[in-house]
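All protein chains of the complex are present and in place, except for one that has been dropped.
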Amino acid sequence: MMDFLLQYFPEQAGLLSAEVDAIYIFMLAVSLFFTVLVVALSVIFSIQYRKRNEKMPEAIHGNLVLELTWTGIPLLLTLFMFAWGTAVYIKQVRIPENAKEIFVVGKQWMWKIQHGEGPREMNELHVPINQPIKLTMTSEDVIHSFYIPAMRMKQDTVPGRYSFMWFQATKPGKYHIFCAEYCGTKHSGMIGSLYAMEPADYQKWLDERIKNPLEPVANQPASSSSVESPVVHGEKLFTELKCITCHSQTSGAMGPDLAGLFGRDVKLEDGRTVPADETYLRHSIINPADGIVQGYSALMPTYKGQVSEEQLLSLVAYIKSLQSKKN
Amino acid sequence: MESKKNYLTNGHTVGSWLLTIDHKRIGILYLLSVTAFFMLGGFFALLLRLELLTPRGDLFTSDIYNRIFTMHGVAMVFFFMIPAIPAAIGNFVLPIMVGAKDLAFPRINLLSWYLYIIGAALAFVSIVMGGVDTGWTFYTPYSSTYSTSAVTSAALGVFIAGFSSILTGLNFIVTVHKMRAPGMTWFRLPLFVWAHYATSLIMILGTPVIAVTVLLVFLERAFGFGFFDPRLGGDPVLFQHLFWFYSHPAVYIMILPSMGVISELVAAFTKKRPFGYEFIAGSSLAIALLGFFVWGHHMFVSSQSMYAGIVFSIITFLVGVPSAVKIFNWLATFYKGSITFETPMIYVLGFFGLFMVGGLTGLFLAIMAIDVHVHDTYFVVAHFHYIMVGGTVMGYLGGLHYWWPKMSGKMYNEALGRIAAIGIFLGFNLTFFPQFIAGYLGMPRRYHIYAEEFQIFNILSTGGAMVLGLSFIIPIFNMLWSLKFGKDAPANPWNAKGLEWTIPSPPTTHNFETTPIVTEEAYAYAPHDKGGH
Amino acid sequence: MSTANTKKFEPLQHHFANLNQQYECASLGMWLFLVTEILFFGGIFLAYTIYREMYPDAFAAGSHHLSILLGCINTAVLISSSFTMVMAVHTARLGKKHATTWFLLLTLILGCVFLGIKAVEYTEKFTHHLVPNNTFHFEGFDGPGIRIFYSIYFALTGLHALHMVIGAVILVIIMIQNMQGRFSAEYNSPIDMFGLYWHFVDIVWIFLFPLLYLLGRHA
Partner (left out) sequence: MSAHSHDSQHHGGIGIYVIILTALLVLTAVTVWAAFIDFGRFNTVIALAIAFFKATLVMLFFMHLKGSSGLLKLFVLSAFAFLAVLIGMTLNDYATRHWGSQLEKDSWITRSPHHYADAPASSANAAQHH
């Protein structure tokens, strides 16, 4: 029975796929039971109480006990469904610390992916199995949604901020990647494939891709053609764009010291305290005026339009890495 | 009695129809316009299904396909589902049911129809100008900055049609509160009126928010105001909050009137007072009010915070319970009834099966763990079609057949009616059940080109769509046929209780000769049950 | 009632039992319409709330640029027009036709004064490139929030001004009808209903003024 059912399920290739399928099967059972109950009762009553003579039936106003039972039972059932569903949802949303970070940028009708070690991919994602993978995603234009049916996971990529998603492949193979949020003409063409590989194979693929990278992606600026990790690329940009002049970690520098900034709460000039997550870092690069740190004047110019999403990802990755260099 | 002029024969000039303030004529005007839009939306649906026969996009280009599914959505949601039962059947029947000569504001009722027509004209202009390709949800930033299609005129069309819905809701609430016949206490009102009262509350409290949202999108698109555009600092997720604050209660605007119709049909064809009348009436109000607290379940994966998602998820489960209560109460009414199976009753049985599947799959989607997997896939498409077509359209057609003798004075063809009902039920299941399976397998919605492994389900679905399309044509012929060849309808063809069955069919312009005095309780079928509480 | 040319105006419509039922229906209908208006403006107040949380500095800077003097005068003008409107309703109920006409005229004048001041503010914004289309330019603050502040400012005050213009047009019609003697002590619900609408438009401005003009003044 189970394998009959499983052919109508996408590949259970993710750590949580089985748990999601378990809830789904439970819900199928509950729905089947109630649908059969209602349909059977309506058929039985229709046959049993079909009109036989002109006598009008007795009026039955209602029965409070019955009402309470068929309000109570569905209520308890739904609360149980809620509890189980939320428990699995928290696992789906909570990203383990030891996850390997991969950057994903959705652009109208393609997925641009970059690994922590540097190699870039277009519409393809190679990952090792049995290791949590954290996707830091954003979009360059409209809302897309990175969807891997085999992992039972999807997350919208919203332009203007970072959104996160994690999965852990358990079975090697090639799986679909779809764009699930309507994004324009070739929304149905914005697809790709996920290659889950044994860690050894993955490492071989990675080294090979670092040695001779694919030719640079068409519209990438020349400076990023060499395959360097976002952190290294970010550091280069940090000096190129002269961020170092103000954020020079020397005392009396015009800009706040960025080492160890990521993850800390930052007190702003206007009294708010904001957690310094990736979205805050990206926002401060593009719209510095909105988040001036307390004690500093609004000198920083905006870099909007001068940096692409990939460069922003590299800068954010570099700033985050400053933390590890310091402690 | 026949010689007296009834509302149909009271004036034949075009002006007497286009400038009428008689709620019955306005109901007929609405009936014609919503049927036209139902056929337009249905035509787009058939084009979609034909295209999806094959994984490759070989009938249309992607761009045209996107415009077709958007226009299918806009035509069906804004111009058929929302006005269908309240404006076409409700306008006609509700004043008579409460014992009034007309709605509280007849002229505003006519204004409501003209606003609907202006909104429809603007939507038509956008179709002529190449259609809209944003989906009926108009998600920004695509709809406000990236789409090059005629979004502006479609947005204005939806904006104006929204006010038509507001005015209908306003009219119903005032009529139910202030225009009831003497003796018609709240608990003697037919359940149809309760359902429309709850629906009107949603129309009043929800529709203005979609009006202002569409206005903000218009301002952003036309003048560059920066509300939802991330490049100007706006947040697209705020649009989703504003949009779904209305659009989820809007699905209750679509289903509650149908539930009202089902309550009437169940009572009339089992010749019994509905079991738990107060609970059915109460659950209509509960659905209407709770419906405003659940919109976030459309946004579980839209980078909405986890905690907000949990709150929306639990309340979505709570709003599911009243629907279950209604189904069980209708079933209990069957018990010890005297059931006959004219066409409306076939639609009721069809409604039970389809609405059960629709409602329960709604619980699937309320579970966040499953919704993360099936959001924006064909599982969702199948779910809301089971509720909209399985729930609302079955209720609409059931109600149309039930009150047709009263509206037109003619009896429709019983056999043809039953064939259509069964055809719709079978065709519908064949169309949408395979989509549940394709959805869970991961087939995303709004896809012009899809992966090969989903093809078998799409072929079945297209086959079903042909059967469904044909079955929907039959009732239209049945009604037109009845106008010419149907037997003259008596005042009470179903031997049912209700003020609308105490007046001749078709009724006179002023409905009642003398204002009726209501003495017995609602649905007083049982012989000795004279004293109503 | 000396209505020379128009056929005798019959206040009670055919489908109502008596004038009182007609008045209660009109009153409930008008209040329901105001409920929809509250939620209509509510949508933009939500956008205001969210973006003010996101860009507090930008909203403060934008608000500084608005002239408090004109805002205060406008608030006082609108509150007084509310007063004259309620006086008009009061005198209409007593059947004093001329007093009602005067108060309606006063309300109209105050309404036009309000719109005049609004026009002054808008032209000042147009000349200083503060209209949030692509010609938008604002010195002193270069974040995106400032452009959103002005988008919300123009959306809110624009919609409010539109409601004022519609109100003024209806006010003129009612004034003419009043002078024609259509209203009496028994039948004056149109004036009453218009009064409700006018007071609602005043209430919207009562919320608009502090939220837009008085931001961050204490900094």
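We call the chains A, B and C, going by the order they appear; numbering starts again at 1 in every chain.
Methods note: a contact is a pair of C-beta atoms (placed from the backbone, for glycine too) under 8 Å apart; a residue touches a chain by one contact, two chains touch by 3 or more.
Please read all numbers here as calculations on a predicted model, not as lab measurements.
Peer 1: Considering the entire complex, write down the shown chains that touch the omitted one.
Peer 2: The chain that is not shown is in contact with A, B, C.
Peer 1: For the chain not shown, which residue from A:Ser42, A:Thr78 or A:Gln168 touches it across the whole complex?
Peer 2: Spelled out, the listed residue whose C-beta touches the missing chain is A:Gln168.
Peer 1: From the list C:Ser27, C:Asn133 or C:Gln177, pick the residue that touches the absent chain.
Peer 2: C:Ser27
Peer 1: For chain C, which positions touch the chain that isn't shown here?
Peer 2: Counting over the whole complex, chain C touches the hidden chain at residues 19-20, 23-24, 27-28, 31-32, 34-35, 38-39, 42-43, 45-46, 49-50, 53, 68, 72, 75-76, 79-80, 82-83, 85-87, 90, 93, 185-187, 195-196, 199-200, 202-203, 206-207, 209-211, 214, 217-219.
Peer 1: Taking the full complex into account, what residues of chain A touch the chain not shown?
Peer 2: Answer for chain A: residues 90-91, 93-98, 100-101, 116-117, 128, 130-132, 164, 168, 199, 203, 206, 229, 231, 263, 271, 274-275, 277, 324 touch the chain left out.
Peer 1: For chain B, which positions touch the chain that isn't shown here?
Peer 2: 177, 205, 209, 237-238, 241, 245, 292-293, 295-296, 303-308, 311-312
Criterion: only the chains that are shown with their structure count from here on.
Peer 1: Need the CA-centroid distance for the pair chain A / chain C, whole Å please.
Peer 2: The computed centroid separation for chain A versus chain C comes out at 46 Å.
Peer 1: Report the inter-centroid distance (CA atoms only) between chain B and chain C in whole Å.
Peer 2: For chain B versus chain C, the centre distance works out to 35 Å.
Peer 1: What are the residues of chain A that contact at least two other chains?
Peer 2: Residues 287 of chain A each touch two or more of the other chains.
Peer 1: Which residues of chain C are in contact with two or more other chains?
Peer 2: As it turns out, chain C has residues touching two or more other chains at 54-55, 143-145.
Peer 1: Quick check on the complex: what are the chain B residues that touch chain C?
Peer 2: Contact set of chain B toward chain C: 100-102, 104-106, 108, 166, 170-171, 173-174, 177-179, 204-209, 211-213, 215-216, 219-220, 223-227, 232-235, 238, 241-242, 510, 515.
Peer 1: Across the complex, what residues on chain A touch chain B?
Peer 2: For chain A paired with chain B, touching residues are 8-10, 16, 19-20, 23-24, 27, 30-31, 34-35, 38-39, 41-42, 45-46, 49-53, 55-63, 66-67, 70-71, 74-75, 78-79, 81-82, 84-86, 88-90, 92-93, 108, 141-143, 145, 147, 149-150, 152-156, 158-161, 163, 176, 178-189, 191, 287.
Peer 1: How about chain B: which of its residues touch chain A in the complex?
Peer 2: 57, 62-63, 66, 133-135, 137, 139, 141-142, 146-147, 230-231, 233, 235-237, 270-273, 275-279, 301-303, 306, 309-310, 313-314, 317-318, 320-321, 324-325, 327-329, 331-332, 334-341, 349, 352-353, 356-357, 360-361, 363-364, 366-370, 372-373, 375-377, 437, 440-442, 444-451, 524-527, 529
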